[in-house]
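Rather than the whole complex, this shows some of its chains in their spots.
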Amino acid sequence: MTSGGDAPGMNAAIRSVVRTCAYHNVECVGIYRGFEGMMEGDFKLLSARSVNHIIHTGGTILKSARSKEFREKEGRDKAHAHLIKEGIDALVLIGGDGTFTGGLVFNGEFNFPIMGIPGTIDNDIFGTNFTIGYDTAINTVVEAIDKIRDTASSHKRLFFVEVMGRDVGHIALNAGVGAGAEEILIPEEDLGLDRLVESLKRSKASGKSSSIVVVAEGDKIGKNVFELKDYIDENMPEYDVRVSVLGHMQRGGSPSCFDRVLASRMGVKAVESLLEGKSNYMVGILDNKIELTALDKAVKGRTEINLELLRVSDIMTI
Amino acid sequence: MTSGGDAPGMNAAIRSVVRTCAYHNVECVGIYRGFEGMMEGDFKLLSARSVNHIIHTGGTILKSARSKEFREKEGRDKAHAHLIKEGIDALVLIGGDGTFTGGLVFNGEFNFPIMGIPGTIDNDIFGTNFTIGYDTAINTVVEAIDKIRDTASSHKRLFFVEVMGRDVGHIALNAGVGAGAEEILIPEEDLGLDRLVESLKRSKASGKSSSIVVVAEGDKIGKNVFELKDYIDENMPEYDVRVSVLGHMQRGGSPSCFDRVLASRMGVKAVESLLEGKSNYMVGILDNKIELTALDKAVKGRTEINLELLRVSDIMTI
Amino acid sequence: MTSGGDAPGMNAAIRSVVRTCAYHNVECVGIYRGFEGMMEGDFKLLSARSVNHIIHTGGTILKSARSKEFREKEGRDKAHAHLIKEGIDALVLIGGDGTFTGGLVFNGEFNFPIMGIPGTIDNDIFGTNFTIGYDTAINTVVEAIDKIRDTASSHKRLFFVEVMGRDVGHIALNAGVGAGAEEILIPEEDLGLDRLVESLKRSKASGKSSSIVVVAEGDKIGKNVFELKDYIDENMPEYDVRVSVLGHMQRGGSPSCFDRVLASRMGVKAVESLLEGKSNYMVGILDNKIELTALDKAVKGRTEINLELLRVSDIMTI
């Protein structure tokens, strides 16, 4: 089952789960549309061949959805009844925090074995250095900003580029460094408007002909890109400011090799851990090894921004 | 000189102009920042080798700008003085309508030989079937919508995607058909909100799980993508609507093969036409041949939308 | 039916044929694996929804094959029997010369209505300025050579890059100009080894640090890229020569916007022409209009290389 916001590489994870089941002669059933489909019994038996030619595709063949009904006991009862009726013994949940929280509640009520696989572009899950889809998303952002820089630099403009990240700045920070951004505004650190202005003045004085400022949706200054533009228009009229909101294209696209391999490895571990009788864990990659983390820890824990990278960003924009 | 909005392939055109000059043993001088640089004498001698390794790059190495001062006689006098002082005999102007209009005024006052090359992503110039940058832009749009469709289809959503085109719908219509959009709103045709709603209802009824509506900036309904979302939210609550504004990334990126070849061919024709004593023309591609059109006709003329393609779009969305 | 070498955009053409049929309330049946599947009755009814989400995919969902058996009368009899049994009234053939030749023979014997759509990356079909897949293929080649140039230029190397084109040089010539190649060897023009050497010497003397020579498979000098390397190794030891054969990746990939739109337009025309009672034609694009050409003319005719473009290439490599 895939649930929550979709991410590139989810199909590679589905393929891996299905084929690992086939490898161990275990039947695998796909649940469509997340918890919603679980409550409606929207199931389909998946053979090893049914996941041919999906490793390179974006989105999720199982579809995804957010469900209010599953938050009620009644909804979960329905879901449980369908699982029992279908003869399903364990669940692999591919998604993010919300998905895992739902899974924990479900496990608590029915003692139903579950295993989580972190699939989200935000890279905001504790217990894994990388979530599936994140590497693809930062490449998508960097390619988009490369294009924007062409025109920024032709016209000597300042661009505010908004990227995804309501609570965490991983995409903004990494893609910002990768794209050579002049400043990066993230939820974890309040740069302050004064420093932004000062930094842009320094950038102009140093002879740069154009500037890109990457802004996470939930940046701590608390202004969105349009408000930032207004502020700079007023306080630095020497700049010709433009705004670009990258939006949902960040969620799609063919997954990078890294995400495909990561998803393949995680799928194997998820199925084999369930076969070993484990439950309530999330598969993660920690220091290049595939490891398990207790699912409640994964949900409660908080990833932290790489402070070294913030410093690298500062140095690069001299 | 490049002027106005930049477009992918402008560097390929610059390279072609420079090398064709070298081929004919003519000195070539680059004018930086459009008419602004012309008025300031921001010139640089360009050799055949100075344009190495730029054919594949977006933006313009000569930079671009829009200039108010050049609209005054005084500004144009300054520009003319710089050209004379530098010993320049003729101008190649790479840009769009605004650039050519400025060139015509300049030619009228000083009888200075000029030749235009159409460089703009909008494909809105009379006298050429294709402008430099347009083919790259529609590929950029189609690739972005492919990514958006991944997530639209995973979540069964309706997306309004805004693309460039204030006055003409070429990008919206071609990229819309290329991306398999359900509806395409362009400045040339008023679909009407009723038909949009009807079309979306038909689409839903026919079993489509997601929909993309491509909207040109200047669509004739007169609503922007956010207003359209509000309207659908109110009138078709069964839809989960999202909005994406592609923005300035459409202007950048490595040019497609088509744009590089087109720019190379146009650059040769522009220089050789000037050497033959011609002036006040724009180079264009008409029915796959490189042809000249009088510059005033190019400026006054109006390109028309391909009605056959509108019909193809209708049929494809059954 | 798709047949012969596959090309990006074939799926967009299939989608267009299927949906145009649905639009006109005509049943549409897909024939799998070209003439081979036709002889085996490998058919499947295709609804408008069955071609969802294929416009952006490479390859062909109907598969393709080359068939020896269809060259025998017996094979064609079998194919005809299957068509009659299935109640099929007319054929749309998507492919190249070989496919159309097979279709003509079939039509001659059984007076079975056929309509051709040119799908091949080679762009070698008379009666159309562009075949489906060609634009994508030249973009693929240009992107690959852009990568090769990075390393060629870092190491000051000479690269021979072989691209597809056994009989025609369209891909080599256009992608060569687009990639900024120093020389382009095509089947239509014998440059001669002497001129190649002379040209490379001039290139070196002019200060170029690296060189790319694009070679069509069937170049008229009659040497393949490995023989060319040997020749240069012997005659110009100052060069560090490398070879790259791009191969089958040229046939795949997500189609460009141009190819998707072209395929969509051609599919509509093919079906509607059959509905108007026409037969034995090929749909083509001539001077930006969708037109019909008699199928025997399309098969017998010969496309010609653009001599102007050869000259542009010469000038660009000064």
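When the chains are written out, they are named A, B and C in that same order, and each has its own residue count from 1.
Rule of thumb we're sticking to: contacts are C-beta pairs under 8 Å (C-beta built on N, C-alpha and C of every residue); 3 or more make two chains touch, one makes a residue touch a chain.
Quantities reported herein were computed from a predicted structural model and do not represent experimental measurements.
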item: Oligomeric copy total, full assembly; chains in place: 3; value: 4
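Just so it is clear, only the chains that are shown with their structure count from here on.
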item: Chain-level touch network, classified as line, ring, star, complete or other; value: line
item: Interchain centroid distance [CA atoms averaged], subunit B/subunit C, Å; value: 28
item: Distance between chain centroids, defined by C-alpha means - subunit A, subunit B (Å); value: 34
item: Separation of mean Cα positions, subunit C and subunit A [Å, integer]; value: 39
item: Junction residues of subunit C, two or more chains touched; value: none
item: Complex contacts: residues of subunit B adjacent to subunit A; value: 2, 5-6, 8, 57-60, 63-65, 140, 144, 146-156, 159, 209, 242-245, 247-253
item: Footprint of subunit C on subunit B - complex, ascending; value: 15-16, 19-20, 22-23, 48-49, 52-53, 55-56, 129, 135, 138-139, 141-143, 146, 149, 153, 174-175, 177-180, 206-208, 254, 256-258, 260-261, 264-265, 268, 287-288, 290, 308-309, 311-312, 315-316, 318
